[in-house]
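Sharing a structure with you now.
All protein chains of the complex are present and in place, except for one that has been dropped.
As written, the chains take the letters A and B, and residue 1 is the first residue of each chain.
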Amino acid sequence: MAHATGTVESHVQHHFKSSDQQFSSAKLGMWLFLFTEIMFFGGLFVAYIVYRAWNPELFTLAATQLDTVLGAVNTVVLIGSSLTVALAIRAAQFDKQKQIINYLLITIFLATVFLVIKYFEYTHKFDMGILPGAMYTFEGIDHPKANVFFSIYYMMTGLHGIHVVIGIGLMVWLVLKAMKGAYTSSYYTPVEITGLYWHLVDIIWIFLFPLMYLID
Amino acid sequence: MATASNGNTLKVRYFDIDENPKEHYLNAEKGLKSWLFTVDHKRIGIMYLASIVLFFAVGGLLALVLRTELLTPAENLMNAETYNRVFTVHGAVMVFLFIIPSIPAALGNFLLPIMLGAKDVAFPRLNLASFWIYSIGALFTLVSLAVNPIDTGWTFYTPYSVQTGSAVILMTFGVFIMGFSSILTGMNFIVTIHKLRAPGLTWGRLPLFCWAMYATSVIQVLATPVLAITLALLIMERTLGIGIFDPALGGDPVLYQHFFWFYSHPAVYIMIVPAFGVISELIATFSRKTIFGYWAIAMSSLAIAFIGSLVWGHHMFVSGQSELSTVVFSFLTFFVGIPTGIKIFNWLATMHKGSIDMKTPMLYAVIFLFLFTIGGVTGIMLGAISVNVHLHDTYYVVAHFHYVMMGGTVMAFLGGLHFWWPKMFGKMYSEFWGKISAAIIFVGFNLTFLPQFIMGSQGMPRRYYSYIDQFQTMHQLSTIGSYVLGVGFLIIAVYLVHSLIWGKKAPANPWGSRSLDWMTSSPPAHHNFNYTPVINNGPYDYHKPISEFTLGIAEDHEHGESVEKAKEETKA
Partner (left out) sequence: MSAHHAIPLKTLLSTTLALVVLTVVTIAVFYLNIPAPFDVVVALFLATFKATLVAMFFMGLYYDEKFNTVVLIFSFLFFFVFIGITLLDTLFRESSISIW
C-alpha cells in the first residue's frame, strides 16, 4: 500500500512530504493521546487501589450490589464492537465503501447497547438510594465508607461512559463522511485513529469489569 | 551530495540567505482574522507571546501589590482575606497562564519547526486549537476573578478548597481546560520532532533547544492528564461531595496532595527544562564554541523528565504521609540534582576558553547560571527531611522557587526573547538599554529574594499579610527590590516596543549562529524555507568559519515548483 512518490495526493497537507509520513504522524499523535488517556484514567485507578487497600471488606460488600451478568454482557458487547471497528478499517484498506459504513453502524449499535445496559444499571441503583457522593442514602451496606466506594464506581464508569458517548459521536461523523466516499485505501486516517480510540475504551472496560464487578 | 537521515543520497545545492525578504510571515496575510485563525506556527507562537506577556504583567502588578502590603506589619492596602485572594491569583496566573506556556508555547512554537527545517508542526490545526483552548481556559479564570476571587493558594488543597465560598470551580475548570492546551502542544512537538526533521538532520544534529522541548513535551503529555483528573475530582467533590478527598465525607486530603504534586512537581520541569534549552543555545552562540558535552546535555533533559516524576512527595514531608515514603522521596529528590549539575558544568565548560561576547542575551544566560544555581542548591537543601521540617511553608521556600522560576525560567525567557527578537520581528533592539535593564533586574531580583531566604530561615511563614516587627527590615528590603524589578521590566517594555516601530533592520543572522533557525531570513518566509533544506553541519559547528557554513537544497520531486523558484532566487 506504499505510495509511489512523484505525485502529491490531495489529502496530503503541504508540510508533509508524503502520504505515508502524514499517516504515521497521525498515528503517533494518536498513541500519545492514548498515553494521556491512560494517565487520565490512571488517576481514578490510583484512587480505587488506595481505597481498596484501605478497606478490602468494603469492596467485597459493595460489589455485591453490582450485577455481574450485566457487566459480563457489556464486556462481550464491547469486545464485539472492537472487532467491528477493526473490520471497518479493513474495509477501508480494501476500498469497500459500503462495508466501511455498515461496520461502523454496527459498532455504533453495539456502543448504544452498552450505554442502554449501563442506563438500566444506574437507574436501578438510583432507585435504591445508591446515588453518587453526598446524596447517597442506601443502608444495605454496613460500612461507614460505602459512599466512597460508589463515588469511585460512578466516577470510573461515568468517565468511561462519557468516552463511549464521544466514540459514538466520532463514528457518526465518520459514517457521514464515508457516505460521501471520503475514505479509500490511500486515505483512511480518521477511521484508523478513531479505531485506536475505540479499542482503548474497550481496554479500560476490560480492567474495570473484574475490578468492579468481580470482587469476593 | 549529502546523506539524508533515511540513508538516501540527495543532490544538494548551496544557497545564500535572502537578507531583504519582501514577503515574510508577518506580511504574508493581513487583518485580524489572518492572525486569529492562522495555522502558521510562527503566528501562533507570536499570539502566545502576546498572551503570556499580558499575563506576566497582570501577575507582576499583583506581586507589587502584595509587596506593598508587606511594607509594614500593619494593614496597608488590604485585610487578611483580600491578601489571600491576591497571592492566590498571583500564583495561579504566574504558574498556569504565564510560566507553563511561556517558553514552550511561545518560543517553542515559533522556533521548533524552523530548527527542524520543517514547514510547520505536524498538526497545525491542532496547534491553533491549543491556542484557543488556552484562551478559553484563561477566560474562565478571569470570570472567576470577577465572580469571587479564589483564596486557596495556587495548590487548591482540600479540605479548604471544598469549604471556601470563593469561585474554586470556575478557577479550577479554567486550569483544567488550559491543561488540554498544554497536552496538545506537547503531543504536537513530539510528533514533529519524530517525523518532520529535514533531510540530514539526525538526532545527533538536533539543536539542544529541540532536545529540551522534547523532554518538556514528554512531561506535559505524561503529567498534565493527572492534573486534569485531580481538578475534575475536586470539582466533583465540591458539586457532588464524592468524599474521595474531603475528610468530612470519609476522604483523604493527603491523597489530594499526591495527585496534585504528581503533576505539579513534574510541572516545575515543564517550566525549567525549556529554559535549559534556551541557555544551551545562548551559551554556545555567544561563546563561539562547539557545545561541550552535547549528549550529556541532551540526555540529562530526559533524565530530569524521568527522575522528576518520582519525587513529588518532597512537597508533603509534613503533611502526614508515612515516614517510609518521606524517606524515599527525600532520597530520590537528591538524584534530581545530578542531571541538573551535569548541565551547569557542561555550560561552564562550553564557556571555558570560548570567545565570549557579552551581548544582552548572553548577559541573561550568565545571570541565569548564577541565580538558578542558588535556586537549585536551596532545593536540594529543602529536600533534606530534617531541614525541611524547619523550613517548610516559610519564606525560604518562597525564595527557593522564585530563584528557580524567576531567576531561572524568566531570565532564560528574557535571554531567549532578546536572542530571537530579530528573527521574530526583523528588528534589532537597543543593546545599551538591554544591558542596563538586565543589570537593574539582576540587582532588583536579589534585593527582593535574598532577604526572603534569611527571614525564612528565621521562621517567617509564607502566605501571611502581617508579621512580627523583627522581620520588618527584611520585608522592606524585599519590597524595595520588587520596585526595582518593576522598573527593570518597564524599561524592557519601552525599548522593545520602540524597536518594533523604529528599530534598525535586523540581518538574517546577527549573532553569527550556526543553527538552522538563523539560516532563514529575518523575519522568516511564510513557510520558513522556500525549499527543503538539507543539513550537512551540526548546529554548533563553530570551528568552521561562517562563510564556509552552508546548507543544501534537496531536489524535491513533490514540491518541484518551489524548488525551481528557490534555485532561481539563490542563483546557486
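Assume contacts are C-beta pairs under 8 Å (C-beta built on N, C-alpha and C of every residue); 3 or more make two chains touch, one makes a residue touch a chain.
Remember, it's a predicted structure, so these values are computed and weren't measured experimentally.
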| item | value |
| --- | --- |
| Options A:75, A:107 or A:147, residue touching the unrepresented chain | A:75 |
| Residue in contact with the excluded chain [from B:130, B:188, B:285 or B:309] | B:309 |
| Interface with the undisplayed chain - residues on chain B | 194, 222, 226, 252, 254-255, 258, 262, 309-310, 312-313, 320-325, 327-329 |
| Touch residues of chain A, complete complex, unshown partner | 1-2, 20, 23-24, 27-28, 31-32, 34-35, 38-39, 42-43, 45-46, 49-50, 53-54, 56, 68, 72, 75-76, 79-80, 82-83, 86-87, 90, 93-94, 195-196, 199-200, 202-203, 206-207, 209-211, 214-216 |
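The rule we apply is simple: only the chains that are shown with their structure count from here on.
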| item | value |
| --- | --- |
| Distance from the mean Cα position of chain B to that of chain A, given in whole angstrom | 35 |
| Chain A contact footprint on chain B (complex, rising order) | 113, 118-124, 126, 183, 186-188, 190-191, 194-196, 221-226, 228-230, 233, 236, 240-244, 249-252, 255, 258-259, 527, 532, 557-559 |
| In the complex with chain B, residue positions of chain A that touch it | 5-6, 8, 13-18, 21, 24-26, 28-29, 32-33, 35-37, 39-44, 46-47, 50-51, 132-135, 144-145, 147-148, 151-152, 154-155 |
